[in-house]
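The structure is given below, and queries will be raised subsequently.
The complex is shown incomplete by one protein chain, all other protein chains being positioned as in the whole.
Our next item is subunit A:
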Amino acid sequence: MNIKEGKINNSQLMFLVASFMLGTSTFIHFMDTIAFHDSWLAILTAFVICIPFVLCYSALAKRFQGKDLIQINDIIYGSFLGKIISILYIVYFFLLLSLNLKGLGDFYVGYVMPETPKPVFIIIFALVCAYTVGHGLEPMARISHLTVTYAIFVITGTFLLLYSEVDFTNFLPIFELPIKDFIQSVHIVAAIPFCEVMVFLMVMPSLNNFGEVNKYMLLGFALGALCLLVISVRDTSVLGTSSFISNNAAYQTVRIIEIGEFFTRIEIVVAMGITICLFIKICVLYYITLASIAQLLKLKSYKTLIIPIGGIAIIIAFIAYDSIVSHNYSAKNYHVFYTIPYQFIIPPVSLLIAKLRRLPKRKGRELI
């Protein structure tokens, strides 16, 4: 499989983005412990703040049509500095991949099957991801709309079933939060679920049509953000203050559903939704890591990298952090700052330099 073999279309990109963001929904709950019942406000604010950045990513992809992030770095920063930036990016992608794999294991051990050891989940999940990535970008893009449809179905379904439990007074009082905490929670939402879509700079080169990439990127982003917002509103309105005690509010919320003594304990439906959205997310991250390494090393195909990179990612997923608490602590205090250059500094600067230097230059039809 060539690195850029397999084309996706705009709507597939949109669903991939939305699915990618939904995959994160289970990992950002620690944000609630800062923002409490104002987390929906944090999500809304972060959404507005992130729009220009998302547009910046898609503008970059549109400007350098068919060039991925590694090539763009080479063009803008020259081959030496560009390579260094690319390596930093690869480390970032790889870290995201391992941490998400770890998050999946944590979720299953914590909520679904507590007696099974974590490596079982991580290894099997990684194997299926490796199989998918081996087929290139197309299969995961083709099933992404199914995962988004399922997620939307579950979110609206549980909201309706929980109608009797919904209490909107749980949101009161609004804006009780100190401004410092509010900014921190906005930053967490912006950095972890939202601006992680920056990794799509490695996916967008495979688009078959760059005309409307801005629109579809933004649509996907809005769809994902809307789902996260609805999830947050549902959890807070149903659980109220107890929402912040549990580590996975979505799961806790759905457990409450009890209709006619038969329709109970349907949280496995939520577990399925989390798993398949996370599947898309991890597959995308896996693909991106492989594609960027292959591009950096100028390999023709990334197939030889699938097993070694997957293996290392699995090992890091085993050993990273002792517990969920330390993971959350690190995500809250270090990870969000670690991502700042990758998400908020380098892409806008790249776009600015490209505009100033009138890049990319054209040689005939080829971009150089």
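A few notes on this one:
We take it that a residue touches a chain if its C-beta (ideal position, glycine included) is under 8 Å from a C-beta of that chain, and two chains touch if they have at least 3 such contacts; residues count from 1.
Just so it is clear, contacts and distances are computed from a predicted model.
Of "UspA domain-containing protein", "1,2-phenylacetyl-CoA epoxidase subunit A", "WD40 repeat domain-containing protein" or "Spore germination protein", only "Spore germination protein" is the UniProt protein name of the chain excluded from the display. The residue touching the chain not shown here, chosen from A:Ile84, A:Met113 or A:Ile245, is A:Met113. Touching the chain that is not shown, out of A:Lys215, A:Arg265 or A:Lys361: A:Arg265 (per the contact rule at the top).
Contact with the omitted chain, checked across A:Ser58, A:Thr132 or A:Thr339, is made by A:Thr132. Touching the omitted chain from subunit A are residues 9, 11-12, 108, 112-113, 116, 120-121, 124-125, 128, 131-132, 135, 138-140, 142-143, 145-146, 261-262, 264-266, 268, 271-272, 275-276, 279.
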